[in-house]
Structures are given as structure tokens and as C-alpha cells.
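Structure below; questions to follow.
Here the complex is missing one protein chain, while the rest keep their positions.
Entry: subunit A
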Amino acid sequence: MTVTGERAHIECEDLVRIFTAKGVEVQALQGLNLRVDRSDLVAIVGASGSGKSTLLNILSGLDTPSAGSARVAGHDLLSMRRRERARYQRHVVGFVWQQTARNLLPYLTAAENVALPMVIARRSGRSERVDHLLDVLGVSHTKDRRPAELSGGEQQRISIAVALANEPEVILADEPTGELDEQTSGNVFEAIRHVNVELGVTVVVVTHDPLVSEHVRRTVQIRDGRTSTEVVRRSEVDEHGAEQHHVEEFAVLDRVGRLQLPDDFVRALDLRERVRLRLEQDHVGIWPDGSRRNGDDG
């Protein structure tokens, strides 16, 4: 994880999104922080209802946050006007949803589906680009077929091609492998990674799939509308020339110093309400509030 002074490619700070339905307010995001560097590949994991999809909807410009700040490639998602939003969706982000029905129009062939975003963006040289993208994703043979005539994996790979049509800087994918079997799922994820590496596109993937989350360098966990922990995987070649995989778990500290402890830590020490903190030379220690426990016993 790199947190540098320079602007990240995706930068969310204290992002809040409140839904109001029939007078009941649901706070889907409660001050979420996220930074993703250019050309990074990040997986976002979390239980259902944790706010993953809300975050992705905000990043794709389909939804507007209630408060906080969110910037993607220099576009401020809160202050974005209709015209800028359209430009943003056309040129800056591309996305892939779990259901192919949301990615592809059923009556268009694969090639036409890939061409559609370019038609919207009035881009020229469409045919060449369609051919190129289908080729990159290894689905050239499906060109003239309609989604109904394709396998789930092929559909998702075409969906990735659709997302890439206008050379976006960021690809957002919401459970892109959710409806696929393991084998296909692997292929599709491989395609995403390929795109990330070859084209240098920043990728954010929301997933449940451990196959995906365990194969990305950085996994961000969202809990109750906040980013709670991050797992960073590094591979280093040790002195014996063998590849070493390092997995480190981090908690996220926000600007004002708030920190969310992982669930298992809290349970293990039965941390409740108050904890003791102590600043050491190179770390911070946390203890259960002993006085309270004594009080309870007494």
C-alpha cells in the first residue's frame, strides 16, 4: 500500500451515502476512506449490505454521495454536473456488473455491444477497435453472436471488452465472476488481470470470490460502510531465488485518527466500550478496560 503525498488515482475521503426510503434513513456508507493508485488492481470484499455496491455505484457515477469527497482521475464526483458526468462515464470509467443482462443488450451481437459505448461517445475507427478488443480478450470468434448464444464466461469477457471500449482509465467490476463456475471464473479474472497489466488500467473489483481476492495485491475490506482492514500481498525473491509470498493485514486509519479493529481481535480480548491505549516507541498498545471488568465482577 502506498500512501504518498501525491494524488491517488481514486481517492475517497469520509464518504457518506444515506438512502431515504419512506422516512427511514439507511446509512450505507459512513465515512469511507479509500485510495487507489494508478494502474493498481484492488479487490473490495465485505458482507452483503456492507456498502460495497454503493461505493461502486458512486465510483461509476451512477450514484452521488451524500457527503465527503470522492475523486477519480481528477473528477470530483460530488460536484459533477450532468454533462461532466456523461463525459466521465464515457471516457474515464468502464464497468462490468455481475449480471450480464446489465452489461450487454440481448438483441445486439457481441461486436455491436462493444461498439455501443463508442457510438455513444461518437468515437471513430470503431470496427478496428472492436476487433482489437475482442482479440485482446480472446473472444474474436463470438463477434457475430448474441449474448444468448454465448457461455457465461464469454459473456463476461465481452462485458470487459465493452467496459474497455472507450479506453477508460478505471475499470470497476461488481462481482464479475459471481455467476460463474470456478474454472470460468478463473479465466475471467485472468482476463481482468491481463487488462490491468497490459493496458495499465486501474481496476477495482468487488468480490466474494476468494479466488479473486487472494490473487490481487491489495484487498480492502468494508464493514458497516467503512473500510476496516486491508490485506497486502507481496512476493519477494529471497536469497535462495525462491519466491516468497508475504501477506500482511493492515487496519485503516482515517485522517482524524479513527481506527477500526478487526472483529476477531475485538472478540478475542472481549473489547467493549472502552479500551486502554498506550503509546510506545514504535507502536500503540490496546488493552481491555480492566477497571470496568472489575466493577462488573464486584
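Couple of notes before you dig in:
As a convention for this text, contacts are C-beta pairs under 8 Å (C-beta built on N, C-alpha and C of every residue); 3 or more make two chains touch, one makes a residue touch a chain; residues count from 1.
In this section, contacts and distances are computed from a predicted model.
This complex has a chain not shown, and the name its UniProt record holds, of "Ferrous iron transport protein B", "ABC3 transporter permease C-terminal domain-containing protein", "Actinorhodin polyketide synthase acyl carrier protein" or "PadR family transcriptional regulator", is "ABC3 transporter permease C-terminal domain-containing protein". The missing chain, though absent from the display, is touched by one residue of A:Met118, A:Val139, A:Val203 or A:Val252; that residue is A:Met118. Among the residues A:Ala86, A:Leu199 or A:Ile286, only A:Ala86 touches the chain that is left out of the figure.
Within the set A:Thr20, A:Ser48 or A:Gln183, the residue that contacts the chain not displayed is A:Thr20. Mapped onto subunit A, contacts with the missing chain fall at residues 19-21, 60-64, 80, 82-83, 85-91, 95, 101-103, 105-108, 111-112, 115-122, 124, 126-127, 130, 162, 166.
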